[in-house]
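Working notes for the structure below.
Note that this complex is displayed minus one protein chain, with the remaining chains in position.
Up next, chain A:
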Amino acid sequence: MTAKIACIAVIGKADNPLHISLFPPYTDSTIEFNFLLNSCLDIFDIHQKQTAISQDLGLLHAVDERLAAYGWLTTTGVKFLVVVDLMGQQVPIGAEKSKGAGAAMSGLRDGNLKPAFHALQTAYIQLLQNPFYSPDDHLPLVKNAAVPTSTSQEITNKKFINEVKRIGESWAPGMVAV
């Protein structure tokens, strides 16, 4: 039974979603994960108010027996969130009970996600270094702005999206680098 990434989210400074990737079997659970991510942002807020936090916030929130959310906060306020499915997807539902969820939970340590976060950060840096990517376009609109522009605030860069996808699919506990 191996843990697997269920969702990766990149959230901007103003809590605006920059990119959200869902992985099977959760690809259709957009709304559920939006709720979950939103609740995680509150935890980010709390952490941010405390002094001297490091980038790696570790486990933010153990949602239920399967899902756990981990966070990473850069100094510029960009947040990376990874929701891990501790059961993985291959395990048939019936087989879970014999093992017990507790074992899986304790099997994952904070450090396990570091490579994934590092890879995410690298991908984000790559994106920023592209001169044709303008971070300003991804700031949320001012509330009173006349008409919402048609351009979406989310990242549309294919290379970045594919890289996030790759990270989400290839990560496994105990990896040194993704």
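The rule is short, and it goes like this: contacts are C-beta pairs under 8 Å (C-beta built on N, C-alpha and C of every residue); 3 or more make two chains touch, one makes a residue touch a chain; residues count from 1.
Everything below uses one rule, namely that contacts and distances are computed from a predicted model.
Per the UniProt record, the chain missing from the shown structure is "Trafficking protein particle complex subunit BET3", taken from the list "Trafficking protein particle complex subunit BET3", "Ubiquinone biosynthesis protein", "Ribonuclease P subunit p30" or "CG7048". Listed residues A:Thr2, A:Gln126 or A:Gln153: the one in touch with the omitted chain is A:Gln126. Remark: the residues of chain A touching the chain excluded from display are 126, 129-134, 156-159.
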